[in-house]
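Worksheet: one structure, shown below.
Only one protein chain is missing from this complex, and each of the others stays in its spot.
What follows is chain A.
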Amino acid sequence: MFSRLASDAEMEKRKADEFEPGPASPLKPVDRFGFVKQDQNNSLEAKNRPNEVEREESRIRKWRKMIGVGGSDWKHYVRRKPHVVRRRIRKGIPDCLRGLVWQLISGSRGLLLMNPGVYEQLVIYETSASELDIIRDISRTFPSHVFFQQRHGPGQRSLYNVLKAYSVYDRDVGYVQGMGFLAGLLLLYMSEEDAFWLLVALLKGAVHAPMEGLYQVGLPLVQQYLFQFEQLVKEHLPKLGQHFSEEMINPSMYASQWFITVYSYSFPFPLALRIWDVFLYEGVKIVFQVGLALLTVCQNNLLKLGFEKLIHALRNFPEEAMDPEKLLPLSFSIKVTKRLEELKQEYEKQHGTSLAQFTSSSKPLKSLQSPAKPSND
């Protein structure tokens, strides 16, 4: 009875917090990334360790040298020492340089420079069929981050603009739930226009294979990734794979959002960032590797669970399993590149030309270089 009363009181408090108008109260403690703190003792916060600050500063110096003024030395460095770059990215891009580096490694910088004025055109002059859908989700995207909390505040406005611009830029894709988390994550590190072009670079494939199939009708790329992931689980973790089939668990029940939002939907932010560092440089295989690493870490526990507890566990990994310092090294050690390619071909064979059809119907990235023509359909 007593605990019930306590929870009622808690509810009242929560309600009161909810109806507080205007920007988030400055009294609310936020973590180093700007999220309102849920619990005070965040064990994953790096700042507690004393020599961490010093090490961080020396890393930043190295990174600055590698990038050069405004990114001038970057291309040269990457060509000369790709392995050094990869190693450093895997250790995590310094937070203060993250936005810039993400643009350099994703190829979005180039797109931005080649398409002056295009973003503005899309935001100001075009109308999108998805506007209402976007508005409905704006306040539901990273609601616990100070930048996005204020109704109609700068965070929500830029999020709307980026999503609207993209929905006009590629009307086949339009707006799909999940894209908001990608855009939101990017907006914490760069301007609207930069975030937009990074989204374009990812979905149209500036450096890696295009990922627009994640959001096209039928979610063809999600289906392919889920197929590949299911096979990889069976191959890398046969016992668990067997257990999943016995319990009738398939990856669409737990892993769809891993792929659709590249871990930006419900994973701890510090982990999501570290995954994104690698994702933008090395491509989507890291999403598979992290997924397999998570299952590996939790395997012994998962093997004991029946359907319901299993599916709950797969959506709520323990905090210690999501420590980037442990999870990422394990992820890198899981080799998937060759099998991913083979499984992709297998999937395409099984599903005819479906995926090829989808990709051929959409604009290739090359057409980007000409300014977007106003389309009045």
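FYI, contacts are C-beta pairs under 8 Å (C-beta built on N, C-alpha and C of every residue); 3 or more make two chains touch, one makes a residue touch a chain; residues count from 1.
Going forward, contacts and distances are computed from a predicted model.
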In UniProt, out of "Proteasome subunit beta type-6", "DNA replication complex GINS protein PSF1", "Ras-related protein RABC2a-like" or "Ribosomal protein bL31m N-terminal domain-containing protein", the chain dropped from the view is recorded as "Ras-related protein RABC2a-like"
Full-complex touch with the removed chain, picking from A:Thr141, A:Asn161, A:Gln231 or A:Thr296, is A:Thr141
The one of A:Met66, A:Val101, A:Val146 or A:Val176 in touch with the missing chain is A:Val176
Given A:Pro82, A:Pro116, A:Pro154 or A:Gly218, the correct residue touching the omitted chain is A:Gly218
Interface residues of chain A toward the undisplayed chain are 7, 11, 14, 18, 133, 136-137, 139-141, 143, 176-178, 180, 215-219, 222-223, 252-253, 256-257, 260-261, 265-266, 308-309, 311-312, 315
